[in-house]
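I'd like to ask you about the structure that follows.
Removed: one protein chain of the complex. Kept in place: all other protein chains.
Chains here go by letter, A, B and C, matching the order in which they are written, and residues are numbered from 1 within each.
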Amino acid sequence: MEMNVIIAGEAGQGAFSVEMELTETLSRLNYHFFATKNYMSRIRGGHNYHIVRIADHPVHALSGGIWDMVVALDGETERRHRPDLREGGIYLSREMTAAVAETAKEAFGTVAASNSVLVGIILAVIGVSAEKSAEAAEPGRAEYVRKGFEFAAKWKLTAAVPVSAAAGVHRKFDGNQALALGAVLGGCQFVAGYPMTPATSILDYFVTLAQGLPLHFEQAEDEIAAINMVLGASYAGLRAMAATAGGGFALMQEAVSLAGMTETPVVIAVAQRPGPATGLPTRTEQADLAFVLNAGHGEFPRIIFAPGSIGEMIALSRKSFALADRYQIPVFILTDQYFADSVQIVEEEIPLQVDSRQYPEFDGTYLRYRLTDEGISPLTFPGLTAALVKLDSDEHDEEGKITEDRRMRVRMVDKRRGKRALFEKEAVMPTFHGDPGAGMVVLCWGSTKLIVQEAAERLTAQGTPVGVLHFGQVYPLTREMIAPFGLEGKKRICVENNAGGQFSRLLKSELDLGVDRLVLKYDGESFTVDELTRTLKGLLA
Amino acid sequence: MEMNVIIAGEAGQGAFSVEMELTETLSRLNYHFFATKNYMSRIRGGHNYHIVRIADHPVHALSGGIWDMVVALDGETERRHRPDLREGGIYLSREMTAAVAETAKEAFGTVAASNSVLVGIILAVIGVSAEKSAEAAEPGRAEYVRKGFEFAAKWKLTAAVPVSAAAGVHRKFDGNQALALGAVLGGCQFVAGYPMTPATSILDYFVTLAQGLPLHFEQAEDEIAAINMVLGASYAGLRAMAATAGGGFALMQEAVSLAGMTETPVVIAVAQRPGPATGLPTRTEQADLAFVLNAGHGEFPRIIFAPGSIGEMIALSRKSFALADRYQIPVFILTDQYFADSVQIVEEEIPLQVDSRQYPEFDGTYLRYRLTDEGISPLTFPGLTAALVKLDSDEHDEEGKITEDRRMRVRMVDKRRGKRALFEKEAVMPTFHGDPGAGMVVLCWGSTKLIVQEAAERLTAQGTPVGVLHFGQVYPLTREMIAPFGLEGKKRICVENNAGGQFSRLLKSELDLGVDRLVLKYDGESFTVDELTRTLKGLLA
Amino acid sequence: MEAKSDIAWCPGCGNFAIRDVLEKLLPELPVPANRIVFTSGIGQAAKMPHYLKVNYFNGLHGRSLPLAVGIKLARPDLTVIAYSGDGCMYGEGGNHFIHTIRRQLDITILVSDNQVYALTKGQSSPTTDPGAINSLSPGGNRNLPFNPVALAIAMGAPFVARGFAGDKEHLTELIRQAILFRGTALVDILQPCVSFNKVNTYQWYRQRVVKLAKPATDRSAALQTAERWGEQIPIGVIYQDDAAECRAGAEIFRRGATAEEVACQIDMKCVMMR
Partner (left out) sequence: MEAKSDIAWCPGCGNFAIRDVLEKLLPELPVPANRIVFTSGIGQAAKMPHYLKVNYFNGLHGRSLPLAVGIKLARPDLTVIAYSGDGCMYGEGGNHFIHTIRRQLDITILVSDNQVYALTKGQSSPTTDPGAINSLSPGGNRNLPFNPVALAIAMGAPFVARGFAGDKEHLTELIRQAILFRGTALVDILQPCVSFNKVNTYQWYRQRVVKLAKPATDRSAALQTAERWGEQIPIGVIYQDDAAECRAGAEIFRRGATAEEVACQIDMKCVMMR
């Protein structure tokens, strides 16, 4: 039982607010849902749309099927989305939404109220009672929502597509909120950034959290400043993160290399959007994997995570900070516009304890780059004891002074690179979903996880068993990570939201694992479950 | 017959001048030679050394053997280099060079003259006559050189290690001069840059050439400005190049992506030095291949050359500009400090005609990004006709206007990426050297070419036939490029001046070609022929 | 030309007025459209060239100026205008702003200064008033404001003006003079953003702008005018130095060298010591 509704209109017409308010209310009403948005790089005009999938079971992807309900705020909607309305589906025409706006203005003195009225209509459609809806409404908007029930009654829409609430009390997050929350839970206390879609909302949420927590956000003059501020803060003692999109990350390359050389722990979130250059700034793609993998000149180790669910995002974002500290390396979190802008409820419990750095104390003989048996130098921070902390971007000796000694160079390179062997041992395993005996396995990474999983479920239900192996850690890749899944004997399909099949190349170069077929998409949108099911079916036939 | 001499001392003591003046004079005297330098990142003090290998046959690499002659300008030389002097070799002690300086000052009123006196001594050692040497000397320095012959006579060094001149009249170049000259021959008229070792001398030589040719150099405020100026100049109508080292290139990433998106032809020279970060700024490494390969966010095609000889550098640097224009892509030239600072004479003829852009004319219906059957859009420049030239870093339509249309997006991605198939057809073949029947082949790229070749020659002479396959084009790699060499059946060894074996990974991911053994060096120095011969011998045993 | 509806700005945006000015002014200039090149960065303002009949290179956020420098050096025959927003030109592109002025080239710099990062939804830009509240500065913007006019004068720009999108006639004259001026010319244009800047509105500016009678020719006096902001905001040409040097670009377009010239050049130089 589910209801797929699309709310579409020009930027600034209120579709965004309807989505926000609807998901907010749905989460208070204990509904399962998934919501996402599709918007242009402009503030007013154009054509945007917001999709909410409401269900009586957990849903974590865009169904992509035909709509049960279309809400038109502009003329374009008729042309673009009505053709995909299912037979007997509900169409709130532009005239109808205009009538709603009219009424809202008359009754409440503000057009903005019409967003809540529309929310009321949608709630009525899925069969929530007017009373419950009013209770769950945003403060001061109960009356607006009730008005929606009047419209629904008038238009005979009440309980037209009933969906029951079954989620229980759960919190909703979008992908970027999850990333920022995970960071805070991982002990991150400092973020510096420069706005850039789709990373800006990571900064926004961090700032929101900083209102009541011991965190600092600094808006930098550019991305180069941002990442260097972050490295400065990390050196000074705070766990710290930078967050940006591909173009901003391009400006951080030299500092990524600096982090590698100075062994300064840092976490960098890269929210992907279609490139090259400015590309499609508000759309989605998974095409910066190779870029992040090779970011920064010279050779030094790194870890890259690309979580696929809200829970995994919170967990891996948290974990990034511990790993960055433990191995004194840059750790990357790859996400994308689709994941960033998708709102979901999280079924699992989120542990809220906040991790923190260690602040070991040393005496005046402290050497920041001491060569140790374990292969990791002791990390501490200035001003704690008599120990002086000296970082150098040149090749350096154990103290942190410039050196040009060839032997020292080799020892330092070996030390830095040697850390990889250590953190390979605690690699995050990929997650397998579906029938372990299936002869076909779909490999994927990052935000496509739950789309692929639902598609695989449908195929399995249709009699074609398919397994899914999703990589939340995309680098490094080790043989141990894939060993349990018997991939060699299976037909392997790799699904990626890019044109180059970047992850499949990585599987080849790192694990010598070829894939039989690639499923790629690079028109700026994510896969939908329907579309992917169809494509996979075609390949498997 | 050859003579290996090392001149060592503090920065600023004159070893650099001795090398310059010696190679200059040797080239006028029609000698074969190879010279290179090893210097610290400071202006005075420390310890630098300059090596000149003088031979009666073509030499293009550091022998690395024991020295025939050591010239000590400082105390450190005794400790560092004297142990490697061959038995019976010539040692000009610090006291002796001090005596030379003393005499020069007395006789000529300037200590600087002592450099020329030392040149005279070395010429005497290899058996050139005083008259010929004086004739070939730099203007005004003949007397200084003659004085060197007096010292040589006094110290009984005359013709101590005779080498005869056999090169005929040829020009000498260092790697960066070859790069800059190749660029000018390729029609490059505009370079913008910011100084950075080891790329600065590319700029220097371009500026030198610009003194008498229609070229413009602009010193930028930073590397971001440099590359954007270059893109502006290219858009406006001039073939243009940026040249920098890894850290500077890190700052150019976003603009590389811009070139990819706007399809602006550009050539970018990256002179590698050991990283990460500032690393060893005056030393050598081949560790930016993966970085250049993946430079810029998003997906777009590129070509990367890594020439291995002066002749190849001039030819490929020239060719880069034609390719950049033809395919409207960024073309990269990878070099490194070792190649940049090595002086060699070029035996082959250098064609000096200057290529130029095409300036096609269109009417007002011109569309910069027209989708054509050949897969390439028509390129022209503003102000030639009524045609307006519109470039856009966003995804764009054929005219060059921002678009968010999904179908147009896909067509434009396909067009850009599709160019790779076209230029793959004119890939520069790798060059094979040695016995085609040898069961072992050494794979290499970039500056190691002639070192590897000489090592392979020695091994072959010692009864272990070895072939060498050198890649001047390192990307893209195609099956056709390796097909003629029957690599599958041979033992494959890859030699790289880095710690990560970056080229061997590329062979794996692009061609599914594994290598049996890696020979890596990452202490900041290049391989020497001796060292490599020993290592390869060990592997082959 | 574009239908207004194809233009990706909000109804009422100050950029429409500036576009009107340019659309009318450009054909009046003694330069044909095909010799006018706009460079721009990324932002709402930076979309401007898309809506004009000109050549353009719409590049990266913050990088309109080095593009303009490259174009002007390569092609002195082109009229080069860099167009962008305050965030783009003074924030991300701040280093180019100061150093481009030092180059003394004949480039016009036009800035839609709405005191906000509009396209990314209202964060503080360098010209945002201290204390202004937005998503990333919930406690109020804590930075000193960046004064582009003062900075340009201090850096030695020979033509520095401030315009207002609400006075098209006046703005037309400023931009005309800036483009025709031989040298680096800045027009910082007060541009109301109806979506994100609820303080510096048309009305707010209208109550404050005062037109300068004539430019100062003395930098110290000009700097004092430049510092005025608040109850009275001077608009007009604030500083102008007609005697300032102007460096020409390189006259090398389509003038390739011959093999002989190269041979001669490398014989002369290559064999000499560096």
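Keep this in mind: contacts are C-beta pairs under 8 Å (C-beta built on N, C-alpha and C of every residue); 3 or more make two chains touch, one makes a residue touch a chain.
Not measured: the values here are computed from a predicted model.
Visitor: Which of the visible chains would the unseen chain be in contact with across the whole complex?
Guide: Listed by label, the shown chains it touches are A, B, C.
Visitor: If the hidden chain were put back, which of A:Asn30, A:Thr385 or A:Thr431 would touch it?
Guide: A:Thr385
Visitor: Among C:Cys10, C:Leu26, C:Leu65 or C:Ile98, which one is in touch with the chain left out?
Guide: Answer from the full complex: C:Ile98 touches the omitted chain.
Visitor: Using the definition of touch stated at the top, determine which of C:Gln203, C:Gln224 or C:Thr258 touches the missing chain.
Guide: Reading the full complex, the residue touching the unseen chain is C:Gln224.
Visitor: For the chain not shown, which residue from C:Asn15, C:Thr79, C:Asn147 or C:Thr172 touches it across the whole complex?
Guide: Of all options in C:Asn15, C:Thr79, C:Asn147 or C:Thr172, contact with the hidden chain holds for C:Asn147.
Visitor: Across the whole complex, list the residues on subunit A that are touched by the chain not included here.
Guide: Residue positions of subunit A that touch the missing chain: 17, 20-21, 24, 27-28, 138, 171-173, 177, 181, 184-185, 187, 189-190, 192, 204, 208-209, 211-216, 218, 220-222, 224-238, 240, 254-255, 258, 262, 351-354, 356, 359, 382-394, 400-402.
Visitor: Please identify, in ascending order, the residues of subunit B that touch the omitted chain?
Guide: So the residues of subunit B touching the unseen chain are 12, 40-46, 193-197, 200, 203-204, 207-208, 211, 217, 219, 221-222, 247, 277-278, 281.
Visitor: Against the chain that's been left off, what residues of subunit C make contact? List them.
Guide: 91, 94-95, 98-99, 101-104, 126, 135, 142-147, 150-151, 154-156, 219-220, 223-224, 227, 247, 274
We take it that only the chains that are shown with their structure count from here on.
Visitor: Averaging only over C-alpha atoms, locate the centres of subunit B and subunit C and give their separation in whole Å.
Guide: Going by mean C-alpha positions, subunit B sits 40 Å from subunit C.
Visitor: Once you find the CA centre of subunit A and the CA centre of subunit B, what distance in Å lies between them?
Guide: A distance of 43 Å separates the two centres.
Visitor: Just curious, how far off is subunit C from subunit A if you go by their C-alpha centres, in Å?
Guide: Using C-alpha averages as centres, the distance is 37 Å.
Visitor: Could you check subunit A for residues that touch two or more other chains and list them?
Guide: Residues 40-41, 46, 247, 277-278 of subunit A each touch two or more of the other chains.
Visitor: Would you mind listing the residues of subunit C that make contact with two or more other chains?
Guide: Residues 8, 42, 60.
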